[in-house]
Each structure stands twice: as C-alpha cells, then as structure tokens.
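Removed: one protein chain of the complex. Kept in place: all other protein chains.
Up next, chain A:
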Amino acid sequence: MVSLNTVAPAAASPRPGLSETGVAIDARVEKIYYGDFLAVRDSHVAVEKGQITGFIGPSGCGKSTVLRSLNRMNDLIPSFRLMGSVTFLGQDIYAKSVDPVVVRRHIGMVFQQPNPFSMSIYENVAFGLRLNRFKGDYDEKVETALRKAGLWNEVKDKLRQNGLALSGGQQQRLCIARAIATNPTVLLMDEPCSALDPIATRIIEELMLELKQEYSVAIVTHNMQQAMRVADKTAFFSVDISKGGRTGFLVEQGDTRQIFHDPREKLTKDYISGEFS
C-alpha cells in the first residue's frame, strides 16, 4: 500500500512564530480527473512553512497536476475536477466562498516555460505590485526582486526594454522576479530551471534557499541532484498503469535525506537507484 506519509512535527520549523503544525499547504488529494481520465489518486502532500518541498517522479505521474491544484491554477481547465481538500494556512481553498483569484495572489507560481508579458522588464516585475495596488517605492521593489532572481546586473540598463527580448533563461528569471515581487506566502515552481544553464540554475537554487527564510516553496524537478541540493522535504510520485489507465499517486514523502538514502518504498528505491546507477 502507498504510504501517505504525513508531515514532520512542528519542531522542524526553522523560524519561531509559525503556527504549530508548520504546514503552509496541506493537500489531501483523493482523486483528480481531467474529464473521465483519472490523473492522480490518493496523494497527501504537504508544503511546509519555511521549507522547500521537492516533487519528483517519472514523467506523466501528475507532479504538475498536483502542484497546480495547490493554487487553483487548474481551474482554468474546464474538465479538471478535484476530490479531496487543499488547505492553505488552515483554510480550504476549494471552499465555495473562496475566490481563486485571492488564492493565487498569496500562492505565486513560476511555470516550466518562461512566460513574461509583452511589456517592459520593469512593468513585468511591477505587474503584481500594481495589481495589488501597492503604495510605496516601486523602483526599490523592482530592483530587489530582480536582484533576488539574479537578473539585476544583466538588465539594470535596459529596464524599459520588452521582457520578450531577453534570452530564454533571462526570461525565466524575470518570471521568478515577477512572482516574488509581491512577497507571496508560498511559491510554486514547476521545473523552473529546465530552460536554464548550470550557472543560472545555481542562481535560482541559491535564490530558493534564500527565499525559504521568508516563504514556503514547492518545486517540481526532474533533476535529482537539484532535489538533493535544495529540498528539505521530498515527495516521490509514481504512476500506476495496472488498471489500463495512467494514474499518478504519491509513493512517499519525507525528509529529503531519508527519501534518497533510506527510502521506505521499493518504488522509490528503484527510481532513485536507477537515477544514480
């Protein structure tokens, strides 16, 4: 049976003042459907406060699907249906009374494909600030976000240039700057480094390590070394093709060290040893 390994106790919390459980997002997915297609089942995933949670697993196992359910991005897909619950700081984000727009303002997202807006670099980063009617020093916020994303030095002289004129890797860092400019509580990242070179990847990884002082981060990655380097907790998903379908599920979640060095499940062990052999 799948181990629905729950979250570690509050002691793991790296900074004081957090609520007891230390869980920012607690997702109890029973089933996720796209139309009739059962994409994910029985996955209880937690994103802990002040930590980085890595999602790993083979292609098509539903990592993106689960990640995008955490801030209701999947609501854009009409055929999407979720059974179960997702709570964010104790509140059910799929409750009728909750506006997905508000959820997404608190839980930011960086996508696999860079997707800057067709506007200046500055306006891309200031987008969320304007959207949230921020009153304050825009220049400073924009600079801070760009610095954190490791892009400032490359763009400081051309902030008025269109964001689409940057290289793919620069665009991705711009998207990260855009997402963090508004200080969201949680940042979800879906393979954010797949378009980046090793240097930019390192910058983003350092950024993530820095971000976790203030935010909680969940990251999907195919790069095991990356998961080992940055993730405090790791969730391993696999895909079940036994009943003719292709249904993803959580195999286990735990401390990254434990998942990589002492996995409880054979599936995990096989996947990881396949990767490192």
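Going forward, a residue touches a chain if its C-beta (ideal position, glycine included) is under 8 Å from a C-beta of that chain, and two chains touch if they have at least 3 such contacts; residues count from 1.
The criterion applied here is as follows: contacts and distances are computed from a predicted model.
Chain not shown in the complex: UniProt lists it as "Phosphate transport system permease protein", one of "Transketolase", "Phosphate transport system permease protein", "Sulfur acceptor protein SufE for iron-sulfur cluster assembly" or "Carbon monoxide dehydrogenase large chain".
From the options A:N115, A:T144, A:S167 or A:T185, the residue with contact to the unseen chain in the full assembly is A:N115.
Across the entire complex, the residue among A:R28, A:R81 or A:R105 in touch with the chain not shown is A:R105. Among A:V29, A:V45 or A:M73, only A:M73 touches the chain left out of the display.
Where chain A meets the missing chain, the touching residues are 71, 73, 76, 101-106, 108-109, 111, 113, 115-119, 127-128, 130-132, 161-162, 164-165, 175, 178-179.
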